[in-house]
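Let me begin by presenting the structure, written as structure tokens, before commenting on it.
Missing here: one protein chain of the complex. Every other protein chain is in place.
Coming up: chain A.
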Amino acid sequence: MRSIIAAGQPSGRHLFKKQAVWPAGLVLLVLVIVMISPALAPQDPYRLIVSDRLQPPGAGHFLGTDHLGRDLFSRMIAGIRATIGTSLLILTFSMLIGVTIGLLSGYLGGLYDRVFKRIIDAFMTLPDYIFAIVLSGLLGPGLINLLFAVIAVKWVGYARLVRSVVLQEKEKDYVALAILGGVTPLRIVMKHMLPHTLGNVFVLAALDLGKIILMIASLSYIGLGPQPPAAEWGSMLNEGRVYFNTAPHLMLAPGLAIMITVLLANLLGDKLRDQFDVKTRKEA
């Protein structure tokens, strides 16, 4: 019986262990950069020297200065934490909420599943950008409200994914045997269901990261994000818009940073999908 129960474990775990090494390493690297980024800034990103405003890129200021004379390069570095850090935070919370609800809904079934399913369906009908804009518009601008608004639209994808995997997996024999063997529901969920979902969840997360960065930048661009003087790439893009004719570097720097980061996040997502997604691998 132990071997049949164990049959539920290897595929997910094996996949997770073997192929997730480099993406996990990359995520770790990004986290380290996010953590140490304030130390990398050559100057105080918030110090105003208005007499030095709108300086072009040059020796004193690698990327020039912004409309209040702050060092743009330092603000770009500070923006790593504000933009990527916030995105990772949103991703983590969305995954936590989504996976928990997905596991509960899928495994418990019955009334719980019906209630959760309806909630998930209701959220799925809302176009995510519009919903996030409306929500942050109602809550008012600010970083915390922005976090809340984006999490509110992002958790649903995870809940839905995890629920469908759990529904599929819990019908298998090893789960029935585990129940017969007196294994507690919590243990079944944590030991058998969760590992099966993780591969898919990480693929979705990697694909989502780029979208979340774009969403945060977009909401900040329209003024719903962190308030001045926060160095966030989207709001820097918005502030630089006024000066695009005379100081294009104010838009170019954050614009390129967003573009390259989203591009890298998407490439990472594609790579992970190719490795984890069983269906795609078979087709290939």
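The definition used in the following text is that a contact is a pair of C-beta atoms (placed from the backbone, for glycine too) under 8 Å apart; a residue touches a chain by one contact, two chains touch by 3 or more; residues count from 1.
What we mean here is this: contacts and distances are computed from a predicted model.
Its UniProt record calls the unshown chain "Nickel ABC transporter substrate-binding protein", which is the correct pick from "Glycosyltransferase involved in cell wall biosynthesis", "Nickel ABC transporter substrate-binding protein", "CotJB protein" or "Cytochrome d ubiquinol oxidase subunit II". Of A:Pro38, A:Pro57, A:Gly85 or A:Pro229, it is A:Pro229 that touches the chain left out of the display.
As for the chain not pictured, it touches chain A at residues 46-48, 50-51, 53-54, 67-69, 140-142, 223, 227-229, 242-248, 252, 255-256, 259-260, 263, 267, 270-271.
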